[in-house]
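A protein chain is absent from this complex, but the other protein chains hold their places.
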């Protein structure tokens, strides 16, 4: 059997080495004294390496798990080929000498220098069997392919066969020389059990190989070669079970045909170094070997001997009753299925790793095979082998449809996998929770980004908490249940003002916490029994409800709760997730009820949360960040792909937070992994957002991207204001300005490109104000047709606004019954307007008077509030909120001392929103306070003959199509304003007028005053109005709220704050009348 | 940063002697062997060894540099100045061979200064003398530099004793650089204070900014 001996490659430092193939035979994996595991794709390339310890004594690889025995007396698991640490399988008191998988990869056996052999379940390392009996360090262990027995050799000279289940010795042969340590042993005595048939156990004894028969344990034959004089170190079976290879101390490599007992291949190590590692590739055509000098060599071409061996091989494979089968292929092919089933059954095994592409590739196995596998394991499992070893042979008919994918495990967004000894249990915008679980310490560290929130905490983790969440108010921890103890929920409510800062709750028997989250004033936990339990942050049990599927993760923000769960089983690596978004405010409601959560192909969810502004957001394992677009029917828009910025394929970004203003994606760059290590402490990086629009390299594409990004990222303004929170008006108008500027730029660009139709389309997105600019631009660039169309559009917009106003009026009429009829007339008829002005004036005076007599006023306001709140019951909820707050009752949220900045402004905002007075009129339209108009009255009126009252509205349409039109309040205030200004002016000047013309009637005085007032400049008028308003507001504040912060003041001293204020006063007066 | 109340007057080498420099004054006191070329009437008190009232022509006597320099004139040969022996051929050879072995302090602490001054007395060997002075300086430079830059916090008298006066000054400035750096490294530096100008100018003060 001529085969090619490839040149040796230097791989490790001098000392013991081992080698194996991965399941596909694509990689050769070696380990050595330098503590590295090297992964060779072929002998010519430089290998990748994983450092597993200071020294690696032995390794085994199966199903993407790499098990190594390293110098720190542990047997560790790493993922393959990524090399991420995957936990510790078992420990010995001294180093392990040899590790090996069973044929299916479900168990690992390890022999150690402390005389023990352990058999450990891969899925649950706590299930161990210890085989005691050796009286010296164990040299080698090997599994019976049928998993019944285990053979081991030891320095005490014995080779023992054990019954694994009973942990007893079946038979023991004194075959070897006695020594006291592995390093002194003349041979490593690596045993090997014939794969598949499991009929023969090969034991290297001196320079011969003894074959023992399973069951009878008779020594049936001996393989030897005359040229072999030195002890054999290692024997290994070919995958087909017919050939046996052995490597010896002197560097000889022999291959025997077991049936004929003939030595069919004889090679010598090129330098004569001792062979200490030997592996047969799954395809059977290659043997890799390593020596004690750290070199790796390979014999190639074993599968193509001049004799008709392959045929014979495979004949033997099938003729040989039902035995000549190797099991590796099967387990390989079936593994994903098995994994899936396993994960289904018992959800508490490891953190879900997505199926590797390789695993999917090897999916030629099938469901049927999987069933075979589980049903009658060692019966005719042969076909799977064929898939790997001899694809030419016709496989049995199998199911070839899509395979179900393992549902991803529940996780905490912002945590690293639970099996790591040092891990992040939570990293969010508040702080970091780290978990340590090693020999010295089982502890949890809580650290706050902002040390003003709370000082860092160090907790001993005696309960074994695995889940954590952190908010400005509390730390929430949960541990899984154990045999004796129920799953517990522990909350460190550090912001509590009483002395009891901690509470704990036991979940019912058999219910395990799967995911948890904290909101403002509440905590939620999702459990294994598909339940969601709500608690108040102080520990009161609140609502609970059933989830439609197993939870994946949850996130909380303010009053919002976001839950992702499995809707169904996905296929081909897809996850089928659903999402619920609940509003846990006074009136609870579900905003998103179980809609599918879109994920990238074959990816899983890797982060779920809210932006700092409260918009739901998530990241999938492909690095795509998606954000909820509330203005487009709660759809999800991809806003960033973190993988675009990664330098290498294996780099990832681990997201820790999303901010909409400024637009920041906060994440931690991880080189070559998905998760950051706890040490050295990783630093946060900021990524920009980029909507995946087409052709963003062009100027047009860029501007479009910017525009839509700006629109999307300012949706939260309308959401916040609709929830009754104060919005940062400055940022809001800034964003609108930015959007309008972009539109104008795009407009100009389209003009340049002679795309007039497109120009009109763009103009439709513009506010009324900007349309006039666009008209000017068009007419200046001599596009008269365009200008014409635009002015039509402008008119349309104007009338639209008018309509909206009228609608608003209607609404109002309904509410304020008889009174509003009067009002409407007043709108239309100039004469009556003046009368109205007078009325208003009186009303205001009344209000002011009332303000001076506090108790009475309070009563007045209060009654009006309560009256209106009954009305509000049938309208919007948030209005109700606002009003209740506005009436001066202490609110739950305002009592919270610790809230995020945003929440801070929220609570403050609620108060001021009510005070500001939009509440008064907003019973119909609670949403928005009027926006700042940037009055271009002159251009408007000249160009379009618009009434002054129309000018405010334009800004909104493009920005918040979803939001109820903001126009009416604006409109009203507009109407209100000149009157008020006049009134005020009149107050001041009435005397002088009457003095000048004492004979005038009251009506005439007013007319005269009107004349004079009109003669005043606009500035003067405004000034008057504004001074007065501010003053009034202060008075009003006196009684409506004793809490008064500078921030509110700032927010109010704006043009629109003033006008809204006036409106309120007006209404407070009016309502009792109706 | 110099806190001294007066500016030290450095020694001049060559032409521009400093009037106030002590080193230069001491240098000017260096005695030179001279021979009178004419009789100096009534100046016999200068020559203590003779009793005559006048100094006759041809008298060999030592005069300080300042006096010989004053009396020396090219045209009227009043007196001739002989080279001190360090500047003569024999010593020049020594200097050219290895300047570092010579104890310049002993050779007259103002070797360079006096040497430069000697060039004023038109000596046929002047170019050689100037060359030797320069070469000597260059030759000894490395040693001066190394010793001044390395001797931190130790007794430097041994290092200094063989140096010429000029070299001592250099040594000192080298030491100041080293000491400055070392004390900075050890964190023993002085505190920096804002210049009084800035303080008087009253830039923004935090009290002014905050209402």
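By letter and in written order, the chains are A and B; residue numbering begins at 1 in each of them.
Going forward, a contact is a pair of C-beta atoms (placed from the backbone, for glycine too) under 8 Å apart; a residue touches a chain by one contact, two chains touch by 3 or more.
One rule holds in what follows: contacts and distances are computed from a predicted model.
Missing chain, UniProt protein name: "DNA replication complex GINS protein PSF2", from among "Ribosome biogenesis regulatory protein", "Ribosomal RNA-processing protein 42", "DNA replication complex GINS protein PSF2" or "GPI transamidase component PIG-T". Screening A:686, A:753 or A:784 for touch with the missing chain picks out A:686.
Annotation: of B:134, B:158 or B:199, B:134 touches the absent chain (contact as defined above). Residue positions on subunit A in contact with the hidden chain: 429, 431, 448-452, 666, 680-681, 683-686, 901, in rising order. Even with one chain removed from view, subunit B keeps its contact list with that chain: residues 1, 12-17, 25, 28, 65-66, 69-70, 112, 116, 119-120, 126-127, 130-131, 133-134, 137-139, 141-142, 144-146, 148-149, 166, 169-170, 173-174, 176-178, 180-181, 183-185, 187, 189-190, 192, 203-204.
Everything below uses one rule, namely that only the chains that are shown with their structure count from here on.
Per-chain CA centroids place subunit A at a distance of 79 Å from subunit B.
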